[in-house]
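The complex is shown incomplete by one protein chain, all other protein chains being positioned as in the whole.
Here is chain A:
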């Protein structure tokens, strides 16, 4: 995965001098090592449990495993993190997903009346995947990604986080790299966890640019005036559009590309569109940057009588949104009982760990930097070796394995996040019981 430096040069933050990744898969032994030595069980438990001692928040939570044999095992639940760890080590799964907390223990599902077992709470989640950008990406396609197309995810994180915080007032939001070519958002506020399907759907649609999914194959004709959320997003995306689309992706340079662009311009300006087409035919190889500028230049020149400036302006706004606005997989957000891959599992194909993306530094996140399992295991080995060689007073101090690796920064960040989720929860409980007490008197 090579990439040329974009406009914002990015420095790898950790060494990548590990041996090349076996293209195919992570071996089961490596996977087991990872789950034995590196997976942060305790924080995982606290994250879902919202307090130190086990509660139904965790014990009624569904965990679904995908086993090495590709068997999918649903409705598992656990008493605590030791219990959970034991089972993970026993099964050594390819990955596992997190479902909702149910009204009863998911293990007892079959024993219960149909209506008595239903999902109660789950984090509000969003899923963005680069495959949805395939019609725009010129740098990569399918499962490949590079830092250029990762910018779509970066921009999506910016747009979505702002909307979730400012519009809906959510605070505890964490973004997780999905292991290959996307990211998941987990909104962990109590208020978000308690949303029912209808309200999840409402929020998902609020954030979706169009009901039928976004594409560049058709004009959008977004309703004017734009809703404040959309116009704010447009403001954010304008600059990114210049860099990411016009300069880096350059989607309209080719003949096919320019047809897509012309098709998105207002039909009514037939003369303008004709002039542009003719000009581009005579001057082949003009970049997207130039072509985007040509539109305004030609419009100003007055090739189109009765030109509708407003319509042209709207169309250009729509285009920016069509290319840059986050493309969400709505189905994932819609339903309370939708399962989503857990943070810190290993992507079986890439070997990369699904690490959190630090919100304060999300712009510097590069999927290339994400540690792989065998890199991490090597790091432990070399750390231990150094420790043995230096055989001094340090040797007695117990150091957890994860602290010896580049996974440490991610786990530390996750721990910090979990702490703030638990603090919010404790705060709510406190005001709740205070309110209750005052009622008693």
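The definition used in the following text is that a contact is a pair of C-beta atoms (placed from the backbone, for glycine too) under 8 Å apart; a residue touches a chain by one contact, two chains touch by 3 or more; residues count from 1.
What we mean here is this: contacts and distances are computed from a predicted model.
Visitor: According to its UniProt entry, is the unseen chain "Cilia- and flagella-associated protein 36", "DNA primase large subunit", "S-adenosyl-L-methionine-dependent methyltransferase" or "Cyclin-C1-1"?
Guide: "DNA primase large subunit"
Visitor: Quick one: say which of A:169, A:213, A:284 or A:302 touches the chain that got left out.
Guide: Residue touching the absent chain, from the options given: A:169.
Visitor: Would you indicate which residue among A:71, A:89 or A:202 is in contact with the undisplayed chain?
Guide: From the options A:71, A:89 or A:202, the contact with the absent chain belongs to A:202.
Visitor: Of A:67, A:104, A:162 or A:226, which sits in contact with the chain we cannot see?
Guide: Only one listed residue reaches the unshown chain, and that is A:226.
Visitor: Which parts of chain A face the unshown chain closely enough to count as touching?
Guide: Chain A touches the missing chain through residues 166-170, 191, 195, 198-199, 201-203, 205-206, 223-231.
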